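Subset of chains shown; positions unchanged.
So that you can tell them apart, the chains are marked A and B in the order they are listed, and the count of residues begins at 1 in each.
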Amino acid sequence: MWHQRRIRLSPQPRGFHLVTREVERAVPELGELRVGLLHLLIQHTSASLTLNENASPDVRHDFAAWFDRAVPDGADYFSHTLEGDDDMPAHIKSSLTGASLVLPVRDGRFALGTWQGIYLCEHRDSGGARRVIVTAFGDS
Amino acid sequence: MWHQRRIRLSPQPRGFHLVTREVERAVPELGELRVGLLHLLIQHTSASLTLNENASPDVRHDFAAWFDRAVPDGADYFSHTLEGDDDMPAHIKSSLTGASLVLPVRDGRFALGTWQGIYLCEHRDSGGARRVIVTAFGDS
């Protein structure tokens, strides 16, 4: 069983955002999989996807605090600066977290840990809506 | 052919640990795959999985040295501090290395490079046993 579709994640401000429910609602095919996997690819190079803690907003805040220090806006060793001070850091942060996720599915639901959720990592100040290609496959 | 099961990795002290053999022993279905993939997802947000050098313990030691400097325990810009100084760094280190791996399988064995092994990255001082969902799929 193979399903593939393109979905859109709502625009978010720069930062880390929990989107597990938004992804589930956009992919009803998930319910048909008895055992399988769901692959997500964000079709951008300045936003990314990761799995992390789904409970405390503090965790998402601290993600931003760390990444903004580790990859500073407007660092003087960057040469790719025409698209703004937040552009080149966004590319690097994207590769540090990753453009894709593969998640196990069991009996029509994600088989994640209790505290795991999907983060949309928005690295631009004004990134807009983000396109994601979702591929669901497995046994129905 | 689809097999999915939950396994447990033994408790490890904080650091980077080679678990290739432990994973192989826990997933006998690997032997049935002629060509396929094995997907691993660690169901936690303060431990992670990566592939790296399988020979020298020095490499694993230096991984810890670098990550502990890059994401310092108890940094003053963290607000999520109730669960201990090692908790918020553990979340960030987890997303830098990643919660899942996809490995090629050929003739019943991992098709890794000669020097590649699976690391359990334990980012908490006392993380305990770690659960991993393993999904094996392909042609038998």
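By definition in this document, a residue touches a chain if its C-beta (ideal position, glycine included) is under 8 Å from a C-beta of that chain, and two chains touch if they have at least 3 such contacts.
Remember, predicted model here, so these are calculated numbers, not experimental data.
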With 2 copies present in place, identify the total for the complete complex. 3
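The working rule: only the chains that are shown with their structure count from here on.
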Rounded to a whole Å, what is the gap between the Cα centroids of chain A and chain B? 20
For a test of understanding, state which residues of chain B touch chain A in their complex under the given definition. 2, 4, 39, 41-45, 70-71, 75, 77-80, 88, 91-92, 94-96, 98-100, 102, 131, 133, 135, 137
Footprint of chain B on chain A - complex, ascending: 35-37, 50-53, 56, 58-59, 61-63, 65-66, 69-70, 96-98, 101-104, 106, 111-116, 119, 138-139
